[in-house]
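What follows is a short report on a single structure.
Only a single protein chain was left out; the remaining protein chains are all shown in position.
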Amino acid sequence: MTTTSTATSSATSSGQAYAGAPRSAEHRLSMDELAAVIARDIPAGSFVNLGIGQPTKIADHLPADSGVVLHTENGMLNMGPKAEGDAVDPDLTNAGKVPVTELPGAAYFHHADSFAMMRGGHLDVCVLGAYQVAFNGDLANWHTGRPDDIPAVGGAMDLAIGAKDVYVMMTLFTRSGEPKLVPQCAYPLTGVGCVSRVYTDCGVFDVGPDGVRIRETYGVSAHELAEGLGITLS
Amino acid sequence: MTTTSTATSSATSSGQAYAGAPRSAEHRLSMDELAAVIARDIPAGSFVNLGIGQPTKIADHLPADSGVVLHTENGMLNMGPKAEGDAVDPDLTNAGKVPVTELPGAAYFHHADSFAMMRGGHLDVCVLGAYQVAFNGDLANWHTGRPDDIPAVGGAMDLAIGAKDVYVMMTLFTRSGEPKLVPQCAYPLTGVGCVSRVYTDCGVFDVGPDGVRIRETYGVSAHELAEGLGITLS
Amino acid sequence: MSRAEIVESADAAVAGIEDGSTVLVGGFGLAGMPFDLIDALIRQGAKDLTIVSNNAGNGDVGLAALLAAGRVRKVLCSFPRQADSWVFDGLYREGKIELEVVPQGNLAERMRAAGAGIGAFYCPTAVGTPLAEGKEEREIDGRKYLLEYPIRGDYALIGAHLADAMGNLVYRKTARNFGPVMATAATTTIVQVDEVVEPGTLDPEAVVTPSIYVDRVVQVAARHYTVQGAR
Partner (left out) sequence: MSRAEIVESADAAVAGIEDGSTVLVGGFGLAGMPFDLIDALIRQGAKDLTIVSNNAGNGDVGLAALLAAGRVRKVLCSFPRQADSWVFDGLYREGKIELEVVPQGNLAERMRAAGAGIGAFYCPTAVGTPLAEGKEEREIDGRKYLLEYPIRGDYALIGAHLADAMGNLVYRKTARNFGPVMATAATTTIVQVDEVVEPGTLDPEAVVTPSIYVDRVVQVAARHYTVQGAR
């Protein structure tokens, strides 16, 4: 079902000559399946921040005995699942302002302490959504750059540079078929060279100073994927 | 018993031509009497840090209804009196490492928070001992500068620049009769222009950018004192 | 600061806030938002305000109501735009309000610096991004940093859970968020709480905001708003 292969970015890739999304779309992972893949890769006992949106799904796939401790940047460690019914407390939300619960061994702290924890490199893993990721690990996930768009960064830039490993979770292609893993981000950056791994519906990639490397593919060959993204298999 | 007069420092005072201590030594205040004078001058409801040594005596003279809250830089607000007998707890000491007690409404915090509180200008008054104070408010109270002396600064430099008002409590003359309120400190500085008032056994002085001004004298006339210190009454 | 004053009403608590003030407003979304103080500030009438807060108002209440009343000249915040920020969005698109976007951690740390007497600090957040524009960059031990300056408030309006009569505060869960930092960064800190208790009631080991940072406290009847469509 998955194939593993290796590619490095071509320094001369044009950056615009994309072939569009691979055709075998039915074999791509759903976001829920992808969340399970990421959950599998998070080491037991890690301290983890899951970004707003799709990454929050990862929590549902962490084994009960994983010992993973979730951080939410609005001031809590050992956050529990989403709160339902009577458990909803307006004073207890996650960073997406969704009511959540508290697990035994939780701790609360204020915003400066919470971001000191992130910025100081104490979190093991942070998983974020993205508009675009560059082969070198640059991240764009806060602003489309459209003139009529109201910019809003939240904690994205702090998260991007804070954790020991920053993973991105996203679809590999936009709805119109443009790759989101690119030689260079066209959107305004959130952080420079900060992403180490990109999890997508079509495959998993390592990115960084040495360029991009395909780790796994879903419903598409590494060769097809490399071609679609304009990267050179080594 | 006290006289009030005004003097400003002569910009041209030689700095070395001291006349020695005034003769009427029997009218000087004891350190305990001086502590009472300082306690009288601390506004009700102030947050106050009392330095190690003589300044700790001031606490004994604060009226019970003064509402003054004592800070100790090793991490506490609303410190109570010295602990005696069974009340001694090795986990509860003041900055001089003397066992103390806790009053209702106390709060504990760590060292970075404690010094942030001082450095951020939140304390109303800090009272320190000194080797020397200059007419412009320079303070020397941490190091004699002797080559065989082991330097030890503790929190002195942080306290010196932190409180809204830094008062000094000291004898006005050394045992050998040299003034400790001087045109310029000979000892290594603790802080620049940081002292606003100097309480001594012979009198009370305002110091600062506009020079020295005599507020009160004890057992000596303002004229005598000015002469003894080499300052010019205006 | 001298001892905190316990006042009788939210209106008394916000008395004297001048036109043109910089006001730090606690809360992360609705959690910790000092609704009663903001409502009182609207009644009080101060205008031309600069507001520092994580968001730029949610729904039609709290900060959003203050914005809608036309009292705010400028907002410094990390996340102005979200599903329920229609009041801010409208004012911004009409050019009726200034916006300075500050990364959330920098917002917190810059206020902490103001409260802690730090003149400026080198922070790795936002290096190489559009928000680095105009900021001094410096490499330290092989890593790049931007120089960030303190954000000070004339006033802080925050919500807490309990205060003792001296002004010591404890919070509830993630409603703590910016409150303790803002309390240190403002000249005058004004707090609404669910209850004022006697000194000695709060565990001194668990006090989050020591009394020295608190100037005025008011006990309010009900802190939680339920807002259709707002969160």
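Should a chain be cited, it is by its letter among A, B and C, assigned in written order, with residues numbered from 1 in that chain.
The definition used in the following text is that contacts are C-beta pairs under 8 Å (C-beta built on N, C-alpha and C of every residue); 3 or more make two chains touch, one makes a residue touch a chain.
What you are looking at is a predicted structure, and each value in this text was computed from that prediction instead of being measured.
Taking every chain of the complex into account, the absent chain touches A, B, C. Across the entire complex, the residue among B:G105, B:G155, B:G211 or B:G230 in touch with the chain not shown is B:G155. Checked against the full complex, the candidates C:G29, C:P103, C:G117 or C:P210 give a single residue touching the omitted chain, namely C:G117. Although one chain is not displayed, chain C still touches it through residues 109, 113, 116-124, 138, 140-141, 143, 145, 149, 170-173, 203-206, 208.
On the side of chain A, touch with the chain left out of the figure occurs at residues 43-47, 67, 69, 71, 76-78, 102, 104-109, 116-124, 162.
For chain B, the residues in touch with the chain missing from this view are 72-76, 89-94, 97-98, 102, 108-112, 114-116, 118-119, 138, 143, 148, 150-158, 161-162, 188-192.
To be clear about the criterion, only the chains that are shown with their structure count from here on.
Under the stated contact rule, the graph of chain-to-chain touches is a line, running from one end chain to the other without closing.
A comparison of C-alpha centroids places C closest to the centre of the full protein.
For the pair chain B and chain C, the distance between C-alpha centroids works out to 36 Å.
Centroids of chain A and chain B (each the mean of its C-alpha atoms) stand 57 Å apart.
Chain geometry summary: the mean Cα position of chain A and that of chain C are 30 Å apart. Annotation for chain C: residues 112 touch two or more other chains. Of all residues in chain B, none touches two or more other chains.
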